[in-house]
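Got a structure here, written out as structure tokens. Questions coming.
Below is a slice of the complex: some chains, not all, each in place.
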Amino acid sequence: MLLQLVNPNSTAAMTEAIGRQARRVANPGTRILAQCPPDTPASIEGHADEALSVPAMLALIREGRAMGAAAHVVACFDDPGLDAAREEATAPVVGLCHAAVTVAMATARRFSVVTTLGRSVPIIEDLVDRYGAARQCRRVRAVELPVLALDEDPAHAEALLEAAIRAARTEDGAEAVVLGCAGMADMAARLAIRTGVPVIDGVAAAVKLAEALAAGGFATSKLGAYADPRPKRGRPAA
Amino acid sequence: MLLQLVNPNSTAAMTEAIGRQARRVANPGTRILAQCPPDTPASIEGHADEALSVPAMLALIREGRAMGAAAHVVACFDDPGLDAAREEATAPVVGLCHAAVTVAMATARRFSVVTTLGRSVPIIEDLVDRYGAARQCRRVRAVELPVLALDEDPAHAEALLEAAIRAARTEDGAEAVVLGCAGMADMAARLAIRTGVPVIDGVAAAVKLAEALAAGGFATSKLGAYADPRPKRGRPAA
């Protein structure tokens, strides 16, 4: 099956890392296509960055649909444009926050999220609430590092994340921790080992959930809110 | 004060109608600037339409900020890009659904919403919930007319809306009805008279709420989630 991951930001290194992590966890029969648009913001830190990235991301989703993708992943933890992507697709569409929260709800009674900047905390809190995990999520924590700094000084970033995970365990009573940024995928396994806390990476969660939906034949319903966009002036032709 | 209304779709006739309604209810000292981008979808019917409209809308918000707008209105009932617009602005930013729900909550204990297409019902339900009105909103109803059909056969549209308002009163126990589309602004007063039910038009609600916030000195907080977007590659220079 072809699994399309679209990183909505335009940072190729992050897209490559996302692809690597996806291939690491994918089923043998899954072909990973990890893409990003050329000109969107270099990272997604807030709703304006999201908004500027979504149209180009949707164009890639439409291409993926034409290529016969079995499922799509919106490969950014803020799940930008997730509902819009479901309108554009017929295959299932999964977001990183959506998938990670789904995994956390299935494997831990209480969890916390650790993300980059404090400005993203309310965004993620509201996503967690939308995915129905408000009662299970103890807290969304920020290490106050910009997204791109994760890559610039990974050791420093990992130390901050490790401290935040430990705090989530002892202060929040978290039984698992969700990493709240696609750029943290590489660190998940090491952080879990070091802290003894289950650490859930959204890329891995999304790949597995997307494969599951696709292989189970669970397509996006086109009967209501996720019906194909209506053709009209100002929309790209189908 | 300069009050900027940005209709995110590209239908000039709707933008003009929005401007007319805005001028009708604006304070004497308010200058209304009603705009729409040139190339966005002709109407907003779902999240994909929203997504394609928001970047151009944000560019207009940035222009409005540069012109010293005292407040901004996102002039579409789905409130597309409302949070992103607050990041881009320093003045207050109001959405039509947001404002209409605010008015409904202040003047009626229970209300319903009447919108165009059924596909928008869950979108509006989720907005109503986000604005904290889930307990006060009885139901979101759709007349199953596309947005642009409102203008093509207004008499037919108005008859459908009138029937839906009456049903909201008798079946839902609604004490007021919110019109769930910017294109219905012209009909609000007539519908209220004919049905005897208070009818809340989002454009009027948004203009008055925006003026109130601006005149009261209540600016958008730039301290957290609505801080200015961080400068980065792929973002237009400030």
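Each chain carries a letter (A and B) given by its place in the written order, and its residues are counted from 1.
The working rule: a residue touches a chain if its C-beta (ideal position, glycine included) is under 8 Å from a C-beta of that chain, and two chains touch if they have at least 3 such contacts.
This is a predicted model, so every value here is computed, not measured.
Asker: If 2 of the identical protein chains are displayed, how many copies are present in the complete complex?
Answerer: This structure file describes a complex of 6 copies of one sequence.
Here is the rule we use: only the chains that are shown with their structure count from here on.
Asker: Upon optimal superposition of subunit A on subunit B over Cα atoms, what rotation angle is obtained, reported to the nearest 5 degrees?
Answerer: 180
Asker: Round to the nearest whole Å and give the separation of the Cα centres of subunit A and subunit B.
Answerer: Computed from C-alpha means, the inter-chain centre distance equals 30 Å.
Asker: With touch defined as at the start, can you tell me which subunit A residues reach subunit B in the complex?
Answerer: Touching subunit B from subunit A are residues 9-10, 39-43, 45-52, 54-55, 58, 81, 83-84, 86-88, 118-123, 126, 130, 146, 148, 224-225, 227, 229-230, 232-235.
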